[in-house]
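Please read the structure below before turning to the comments.
Missing here: one protein chain of the complex. Every other protein chain is in place.
Each chain gets a letter, A and B, in the order it is written, and its residues are counted from 1.
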Amino acid sequence: MLFVFCLIVIKRIRFFVSEKKSKKIRHDLSKLVGDCLEKKRTLNSIKLVCSQYILLEVLEGYNLRFSGDDWKQLNSLLSQRFLLPKARRWVKSWFWLKRNFAARVFALAPLSKDESHIVQLTQDRSFLVRSVASVAAVKLESKRGVLNILHNMHQELGYAHVYYSDILSQGSNQVFNWVAEVAAEHKALHLVCLEVLAGKTAPVATPFLNEDFQAKNAKIRQAALKVAIRNPQKGNEKIFSSCLEDPDEEIRILGSMGLGNYPVKEGYAALQKGASDSSWKVRLECAKSLKKLGKIHLLKDPEMVQYVLEFV
Amino acid sequence: MTTSKKNMIVIVDDDEDLLRLLTAAFIAKGFEVKTMTTGKEGLSFFSDEKKWSGAALIILDRMLPDMDGLDILRKFTAKFSHKVPVLILSVLTSEKDVLSGLQKGAVDYIGKPFSLPILMEKALALIGK
Partner (left out) sequence: MMNKINPASIEMVFFWYFLSINVVYSILLFLGAIRVYQRRKELSVEDFTNILHSNSLPEIAFIVPMHNEAKNICGCIQSILNLTYRYKQIIAVNDGSKDNTLQVLKEQFDLVPIPHFFAETIPAQPVRQVLRSRTVPELLVIDKPHAGKYDAVNVGVNACENPFFIAVDADVFIDNKGFEALIRPLLAYPETVAIGGTVRIKNGCTLDFNRINTKKISFHFLPMFQGLEYLRSFLQRQGWDYLAGNFVIAGAFSIFPTELIRKTGGFSSCIAEDMEIVVRLHRVMKRSKIPYRVFYLPDPIAWTEGPSTLGALGRQRTRWHLGLLETLWYHKGMCLNPRYGFFGLFNYPFWIWGEAIEPVMEALGYTVVLIAWAAGLMNGSFALLLILITLGFAFVYSLACLLIEEASFRKYTSFKTIMMMFLLSLIENCGYRQLTVYWRIKSFAQFFRTFRQTHRESKRLQRLMKK
């Protein structure tokens, strides 16, 4: 019992001392980086006297705050000088924590000459390494990396799937063009590509959508409709109108949502009809779309009108 | 009696490193800067109109340690509007969040990470109006 008591006391003291020290180091390092950003100090005057993990955390913190050219340049120089050499050595480490460190450094400052390392890490066995490496691959606009991410997205469900989708959605138009290319060329990855393309509005050619709207697979049809909702094209209003006749509730919901982008007579008529659908969700989406188009007066249900005016 | 020129920037953000850099940037442009790190301090400051009557711009963070910055905006939006522009600066950048901030009365919503020179230009443009 005395042993445990002493252990707790020693642990507490050690924790207190190390926390205080670590806080001071972080504060000083943070001030140093800030001074470099304000150009009060030069890079050459910096000597690293703390663990690279702390430097990485400080730089990641700054990266969450700033994105301008000044910061990108400083970040790149600091990373290349103090972090990248170790990161390159740790790519093949047996310990996942070290590989995670490497992936984080590459995500912070991705360089073309590290593309092969980044691509390798996107296929790592640990999700906490693959996920971070995916950020690096998208930032670097690595085609091989993007393809690996799409493969991962296809194989991994749940959180990983959502994570990769978000990462790719934050990518540049070039990344989106590649995703559209992969959608056209790889049948197995077609569905995940559609999910990514539905993530944001982007000027990307998607000629395969016309076929997808008629697909037998309900998931592909739904994903294609979501892409079309995000990127309204002339002529798609007929497709959305026809969706309101579909036996699948989800398709009808997407059809109602899609029509909200088309201020045309045929659209209003379809939405008015959809407002008496048997499903509450379909009726609600039709009402929302009518409100969006400024045609809420076409709704006959006063309860729904009040609900939509109040909460939408 | 002449009306004093609005020369104060009020920033509510719990990130002290960011506050330091923003303060230095605005002081370099000739502004006076008032900073707060908690929502409670912000609420107390804004409840006294005399204190912020000289404010040319208010910059609010969302993720404060004791409240959402939007709660401050919601409470004082009637007082702020037409008197002083409010700019939201936040790491919460999903579509829902941006819309929420703009609907509550913010003139602009800048996501973190942001470009400091661009933020300064936007701020000066808002103040100029």
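Odds and ends about this structure:
By our rule, a contact is a pair of C-beta atoms (placed from the backbone, for glycine too) under 8 Å apart; a residue touches a chain by one contact, two chains touch by 3 or more.
In this text the structure is predicted, and so the values were computed from the model without any measurement.
Set against the missing chain, the residues B:A24, B:L43, B:M63 or B:L124 yield one that touches it, B:M63.
If you put the hidden chain back, the residue from A:L43, A:L64, A:A205 or A:V264 that touches it is A:L64. In the full complex, the hidden chain is touched by chain B at residues 39, 63-68, 91-97. Within chain A, the residues in touch with the undisplayed chain are 1, 4-5, 7-8, 11-12, 15, 60, 64, 97, 100, 104, 127-128, 132, 157-160, 162-163, 165-167, 169-170, 199-200, 280-281, 284, 303-304, 307, 310-311.
Criterion: only the chains that are shown with their structure count from here on.
Residues of chain B that touch chain A in their complex: 15, 17-18, 20-21, 24, 91, 112-118. On chain A, the positions that touch chain B within their shared complex are 30-31, 34, 37-38, 61-71.
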